[in-house]
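Every protein chain except one is present and positioned as in the full complex.
Coming up: chain A.
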Amino acid sequence: MENLEDLKILAEQWFHQGIEYLQKIPPTQLYVAIGVMLVTIIFILSIRLVRRTRSNTVLLSGLSGSGKTVLFYQLRDGSSHQGTVTSMEPNEGTFVFHTENTKKGKIKPVHLVDVPGHSRLRPKLEEFLPQAAAIVFVVDALEFLPNCRAASEYLYDILTNANVVKNKIPVLLCCNKTDKLTAHTKEFIRKQMEKEIEKLRVSRSAVSTADIANDFTIGIEGEVFSFSHCCNKVTVAEASGLTGETVQIEDFIREYIKP
């Protein structure tokens, strides 16, 4: 009990001493000190807010077998090594493009994520969407028509995703395997996708309250869907994973993640 009393008295003494010290400082200095503290706090908060929108994550998505893993390794190492099989897990890496290795100076690395395309692993894409700065949707230009429906459904799901719409994430529709003779052109692919998405727009609707993933619809009512109707930018490009033709993809990515 006595110890407590002593401690209390000691604390009171310190308190009084502190107040006296504070009162001794001229008021201007005090205000300046407080002002500096406030400014620093505001500065840090604003940087944090700004930095959140400037992430450097790019997603490689698309159907299974379209060539995402090959493209990933091409961008990173310049070769696809010994080949790939169906991915079971995402491939992530933060690096500077292989073609940019020769450039001098400090280039900002890109955080590239190759999300598996298998439909059972679809939920993985949703994990990465909030932090994405750009999306590359890879389509197999060789086997396009058999997979057209599945590809367009996947693209539709991406374009109507809440994160994509709110943050206006740009999407690149990349036609892969263009080194083959029978591959379709990017114009053909674009038109087909637009047609399919138009059909999906008509047939999609929420069955019940149980599972509403997409609150948003795309396109303008009454008009045939076109990629220019999306509020986020959708462009089309060509690439070839096997031969290393990835210039257009790199340009697209660098447009949004400044080196």
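Simple rule for what comes next: contacts are C-beta pairs under 8 Å (C-beta built on N, C-alpha and C of every residue); 3 or more make two chains touch, one makes a residue touch a chain; residues count from 1.
Convention: contacts and distances are computed from a predicted model.
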item: Hidden subunit of the complex - UniProt protein name among "phosphatidylinositol N-acetylglucosaminyltransferase", "Fanconi anemia group C protein homolog", "Signal recognition particle subunit SRP54 1" or "Septin"; value: "Signal recognition particle subunit SRP54 1"
item: Residue among A:E89, A:E187 or A:E255 that touches the chain left out of view; value: A:E89
item: Chain not shown: contacting residue from A:S46, A:N101, A:S119 or A:T185; value: A:S119
item: Footprint left on chain A by the chain that the document does not show; value: 64-65, 69, 73, 77, 81-91, 114, 116, 118-123, 149-150, 153, 199-200, 202-205, 207-211
